[in-house]
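Reviewing the structure listed below.
In this view, the complex is presented without one of its protein chains, the others remaining in place.
Here is subunit A:
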Amino acid sequence: MRLRGVGKRYSGGRPVLRGVDLDLVPGEVLAVTGGNGSGKSTLLRIVVGATRPSSGRVLDRPRQVGYVPERFPSDERLTARSYLAHMGRLRGLGTAEAVERGSGLLDRLALVGGADTPLRGLSKGNLQKVAVAQALVVPPALLALDEPWSGLDHAAHGVLGEVIAEVAAEGGAVVFTDHRESVVAITADRVCQVREGRASVVDVDPADRVAVTRVVLRPPRLPGPPLADPLLHGVFDARDDGGGLVVVRVAGEHSDGFLLAALRQGWSVVRVDEAARAHRPEHGGLR
C-alpha cells in the first residue's frame, strides 16, 4: 500500500499533513512518531480510509483493514461479545465464527468484567481491549493502531506485542503511533517521524537489534517478593499464560542474570526459548 503526496487540511484550518509519501510493506511494522497534534492520528485515519486526503492519493489499500482508534467510544449499550459478533459479520464472517473469534480474542486479552458486559460499563483499559479485538476479528492485511498501549494493563501489553508480531509474521502490514521511544524501538522495523505536517521515514539500525529470550516460569507456592526487577534485568513484558505459569520476555544478554534472580526468589523455570529478535529498549522495556 502506498501514499503519494498526501496532504490534509480540515475546513478553514492550516494543513495538518503536507506531501506525505509512505509505503506500507507486508510483513513490516511501521511506527509513526511525533508530538501531540503533529498529525499522527490524521495520517493513520487516512491510511485506513476513515478520512480522505485533501490532496494526493492512497493506492492499493487492502480489503481487510483493522483499525484501533486512540479513544474507543464508551457509550454503546451492546455487550462486548455482541459488538464483536457484529464487527465480525461486517467483515464477512458467519455469526458462529464471528462469536467464536471475538470470544477467543477477549479471552486472550483477558477482558475484565466479562464479555457480556455492555461496552458503556467497561473501564478505559477494557474498552481498549475490545477495540484491539474488533480490529483482529478477521486477520487483517493492514493493521493500524493509534496509541494502542494507552490504558492497557501490564499483561495486555505483552499480548498486544505478540499480536502485532503475529500479524506481521502472517504477511500483514502493521502501522502504529506512539510517542514513547522505548515502545517504538522494540516493536517497529521502520519509524516515520511526523513533524509540522511533514513525514520522514527512517529504518531502524540493525545494530540496535537485540535477542529476546522467552522464559516460562512457575511461581513459588507461597507468595514471595516480586519476580525480579524489570529495569535491572531487561524484562520487556510478563504475562500469565492462564494455566498458573508466567511468560516473560527478557533481553537475551540479561537472561542469565534474570533467571538467577528468579530462581533465588523461589520461582521454578519451566522452559526457556529464543523467541524473536527485537530492537534495543532504551528506557528499561515496555513499562
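The rule is simple: contacts are C-beta pairs under 8 Å (C-beta built on N, C-alpha and C of every residue); 3 or more make two chains touch, one makes a residue touch a chain; residues count from 1.
Going forward, contacts and distances are computed from a predicted model.
Chemist: Leaving aside the chains on screen, match the unshown one to its UniProt name from "Formate hydrogenlyase subunit 4", "Putative integral membrane protein", "3-methyl-2-oxobutanoate dehydrogenase subunit VorB" or "Cytochrome c biogenesis protein".
Modeler: UniProt lists the chain left out of the view as "Putative integral membrane protein".
Chemist: In the whole complex, not just what's shown, which of A:M1, A:L22 or A:V65 touches the removed chain?
Modeler: For the chain that is not drawn, the touching residue is A:V65.
Chemist: Identify the residue among A:L59, A:L78 or A:A169 that touches the chain left out of the display.
Modeler: For the chain that is not drawn, the touching residue is A:L78.
Chemist: By the contact criterion defined above, which parts of subunit A meet the unshown chain? Give residue numbers in ascending order.
Modeler: 11, 45, 48-52, 63, 65-67, 69, 71-73, 75-78, 82, 86-87, 89-91, 131, 134
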